[in-house]
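Right, I'll just put the structure down here and ask away after.
For this view, one protein chain was removed and the others were kept in their places.
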Amino acid sequence: MTSSDVLDTTLSIQLQKASDILLNDLDLLLKAIEKRSIEHKNTVTIGRSHAIHAEPITFGLKLAGYYAEFKRNKKRLLDARKEISTCAISGAVGTFAHIDPYVENYVSQKLDLIPEEISTQIIPRDRHAMFFSILGVIASSVERLATEIRHLQRTEVREVEEFFSQGQKGSSAMPHKRNPVLTENLTGLARLVRSSVIPALENVTLWHERDISHSSVERMIAPDATITLDFALHRLTDVIENLLIYPNTMQLNLEKLGGLVHSQQVLLALTQKGASRESAYEMVQSNAMKVWETPEHERKNVYKKLLIDDQNVRKFLDEAEIEKLFNLEQHFVHVDTIFQRVFSK
Amino acid sequence: MTSSDVLDTTLSIQLQKASDILLNDLDLLLKAIEKRSIEHKNTVTIGRSHAIHAEPITFGLKLAGYYAEFKRNKKRLLDARKEISTCAISGAVGTFAHIDPYVENYVSQKLDLIPEEISTQIIPRDRHAMFFSILGVIASSVERLATEIRHLQRTEVREVEEFFSQGQKGSSAMPHKRNPVLTENLTGLARLVRSSVIPALENVTLWHERDISHSSVERMIAPDATITLDFALHRLTDVIENLLIYPNTMQLNLEKLGGLVHSQQVLLALTQKGASRESAYEMVQSNAMKVWETPEHERKNVYKKLLIDDQNVRKFLDEAEIEKLFNLEQHFVHVDTIFQRVFSK
Amino acid sequence: MTSSDVLDTTLSIQLQKASDILLNDLDLLLKAIEKRSIEHKNTVTIGRSHAIHAEPITFGLKLAGYYAEFKRNKKRLLDARKEISTCAISGAVGTFAHIDPYVENYVSQKLDLIPEEISTQIIPRDRHAMFFSILGVIASSVERLATEIRHLQRTEVREVEEFFSQGQKGSSAMPHKRNPVLTENLTGLARLVRSSVIPALENVTLWHERDISHSSVERMIAPDATITLDFALHRLTDVIENLLIYPNTMQLNLEKLGGLVHSQQVLLALTQKGASRESAYEMVQSNAMKVWETPEHERKNVYKKLLIDDQNVRKFLDEAEIEKLFNLEQHFVHVDTIFQRVFSK
Partner (left out) sequence: MTSSDVLDTTLSIQLQKASDILLNDLDLLLKAIEKRSIEHKNTVTIGRSHAIHAEPITFGLKLAGYYAEFKRNKKRLLDARKEISTCAISGAVGTFAHIDPYVENYVSQKLDLIPEEISTQIIPRDRHAMFFSILGVIASSVERLATEIRHLQRTEVREVEEFFSQGQKGSSAMPHKRNPVLTENLTGLARLVRSSVIPALENVTLWHERDISHSSVERMIAPDATITLDFALHRLTDVIENLLIYPNTMQLNLEKLGGLVHSQQVLLALTQKGASRESAYEMVQSNAMKVWETPEHERKNVYKKLLIDDQNVRKFLDEAEIEKLFNLEQHFVHVDTIFQRVFSK
């Protein structure tokens, strides 16, 4: 048995153990997201594309998207664990010249590893490259959720806040400030975990039956990337569990656009009633522009009123029909279906 | 249906088609490697660690390691294909407010895609990040095999050569040169494919229900990475199919170390006969150093002779026993087992 | 003269020409930023740290920071241009065995290049690695400014907007939407330019006196990275030149925190009047929390009133003194100094 056999199999065991810890972290995070998601299944909030108000969703739906993403990440991490759960005891160049394959099989079984189909002195590094790539994907998902919270906490939005204990001080210079420092920190940690992907990919190309250039890399990135991701997942779970969620502010923000978020509904109704796509679009947009030019605090219901007062619109839709188009309920008729898709086991 | 629904589902179809082409490429490459591997199952060559001669292997075994690696890559690519084979037709923020989920299901079935469990305006980008990460791993395997060939073709080794047609000119300035330009090219192409991994990971963090920053990235890396990898796999298959393999040179190179590659065998034999690990090591190494100091072309069988002449060694091993330790056959008793592991379906 | 001499010197010329174009792009961008910066030198807006309102700045100051950053980028690009402006005509391994150094000197002078101090068959690739790294830094600055605009355009902030022509349609599904699609595009383009940095760094390690693995990489990244950055700088210049800037909204947003942005000023005044740091902090923060709990549209001047009504505060500051602390002017006494630093030639 060479020292490389021992070192490489040890690394397998370490990465396997790290995977188990990370899998457990993901379970806790999933549980936290699920809980808050169900809690806010019907909390209406505005959906945004390009950071511009689009159409209403619920906060529970928003979180459900992250739940589905981390479910995928859990599946990927299981694959990653499998990738690195192999054992090689095949001698200096992998021929089993001085040791019977029986030993490899025996040890593999004892260690709950799979014998590496063919090794040289080492376990091939495409396995580890795959492992760290998957950590990079998970870290990117962490960053996406962290970024969402940072956006929602900004002064002008403030639909959620990271938990802020009664006694906790904010910024030393500006005591009123409640900064989303945890999720900003997570954004940075994601960059760090991702930075292990390229060196892991560069590690694949070892010379001939092995060179040891991969070793210094792994001695740094193996603990750094796994521990950083473990810390990040814990922190993210804490953030989600304790997230302050403000449905009232969500409602106020939703109203700020004076009903414009229903414009697509209006557009569809007009065309169904016989307006050409072009003229319907023109009616919808010209009134929309007027809302846009109204001061924010005077916008409530403005769009609906403008449409009711627009004689061109009224050729196709009566007042009651317009009223109905501004009903929020229509947006949420499929929430149950989506929740069923995401959370059913 | 939003334009994003159409664009994203179209991207799924394109990446799925690209996957199918790449899967076919991998099949052809695997076939080529398998053929040459079986052809040279018993072609003895030196195994090298740290680019230093270690112990004998066969050229077929060397190739079998790459075969196993590309089998893993095929499995990964199948996973990648699955990752991006989803369809989203869920409206502006994913609520199905203006379109029934039935449409998504219907279209998915027609297009041989899976309905995305939950989407916003877009299919979540962790899927694409995973896809490009897997291309990066495959490209790194391409680089490893290309690098192996570049090493084996260098003037001082020259155990293999890229095919060089009768009429083909070499370097314009140095007409005798046969440069491994195809595998050098593959090394560069691997860097290119890998360069799509980080932007794909950065694409995961879109704002709220979507922003369009991912789009310009994908319009470049989706064709560039898939086409480059397709080209690279084809080129690599050509290189392997037509690789000039020189068993005689392999034999000559093997002999250049004067039998030192058997030193571990000697070490083990000495300790089994009662020598302490320390003194066995000392005997083995002091004689090894003498070989090292012998001119290369005079080294044939030198190590064996030195050991036979060493009275300390002879206290533990007689001449016949030493002779037997220099038998190459012992190194290859498990070749069948390994081939069975790698190539059995 | 080898073909590599010709190819490498040609690459120098191409990258030099690309540098000249990019330098011109930066000049145009600098001019655009300077113009808007001076135009809004005194346009008051809120400064934000952690995306939370901090203290007032002016919009001109905000832009001046980007001006300074792109000035640095111009200096870096001049260095990059110098790095790759060399010529090598030194033969197959750089010995000038078949060609006199005089030729290299002569051609260098004609082409406005510097003779490479020592080359092998090629110009050393640390030069090109430096070149692409600098493009990566510039692209990251592009992303920072693009991201700033994306934030400022979001529905809840809307202090600026990308130019939106009268006739231009917004989102097809949601006609009221004005999406910051140009700056989102720039965010993606930055990722692409940055993706050339790692392959360029990997290109440095060529084997012995040269291998050709760098070539396929450069044939892709040299045009891709330079043209993408050229396009991005042009687009960013357009965005800045035509940016719709809304001082009124900036003023409204500034008032949304009810005067909390002056809290540091209050804190300093209290301590100067003899309050301990701890008790001053307590007074400032407890009143701040009350503002925080007031509905947004009722917050105007609330903080000032709360402080005037707070007997603890009044032990240290009288009404006139408190009034004075809420004066915006104090924040801008050094704007001239900073503009002088940034824009003086």
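As written, the chain order gives the labels A, B and C, with residue 1 at the start of each chain.
Assume a residue touches a chain if its C-beta (ideal position, glycine included) is under 8 Å from a C-beta of that chain, and two chains touch if they have at least 3 such contacts.
No experiment lies behind these values; they were computed from the predicted model shown.
Of the listed positions B:36, B:53 or B:125, the one in contact with the omitted chain in the full complex is B:53. Residue-wise, the contact with the chain that is not shown comes from A:216, picked out of A:42, A:216 or A:301.
Touching the chain that is not shown, out of C:22, C:197 or C:275: C:197 (per the contact rule at the top).
The chain that is not drawn here is touched, among residues C:12, C:85, C:108 or C:133, by C:133. Touch with the chain omitted from the figure is made, among B:110, B:297 or B:345, by B:297. Where chain A meets the chain that is not shown, the touching residues are 2-3, 91-92, 150, 171-174, 179, 181, 184-185, 187-189, 191-192, 194-196, 198-199, 202-203, 207, 211-217, 220-221, 224, 228.
On the side of chain B, the interface with the absent chain consists of residues 46, 48-55, 150-151, 153-157, 169-171, 173-181, 184, 198, 202, 252-253, 256-257, 260-261, 263-264, 267, 281, 284-285, 288-289, 291-292, 296-297, using the contact rule stated above. Across the interface with the omitted chain, chain C contributes residues 47-51, 54-57, 61-62, 64-65, 68-69, 72-73, 76, 79, 91-98, 100-101, 117-121, 124, 126-127, 129-130, 133-134, 136-137, 140-141, 143-144, 147-148, 151, 190, 194, 197-198, 201-202, 204-212, 264-265, 268, 330-335, 337-338, 341-342.
Heads up, the rule we're going with is that only the chains that are shown with their structure count from here on.
Distance from per-chain Cα centroids to the pooled protein Cα centroid is smallest for A. Chain C has its Cα centroid 41 Å from the Cα centroid of chain B. Here the CA centre of chain A is 27 Å from the CA centre of chain C. Each of the following residues of chain C touches two or more other chains: 150, 173-174, 179, 181, 184, 198, 202.
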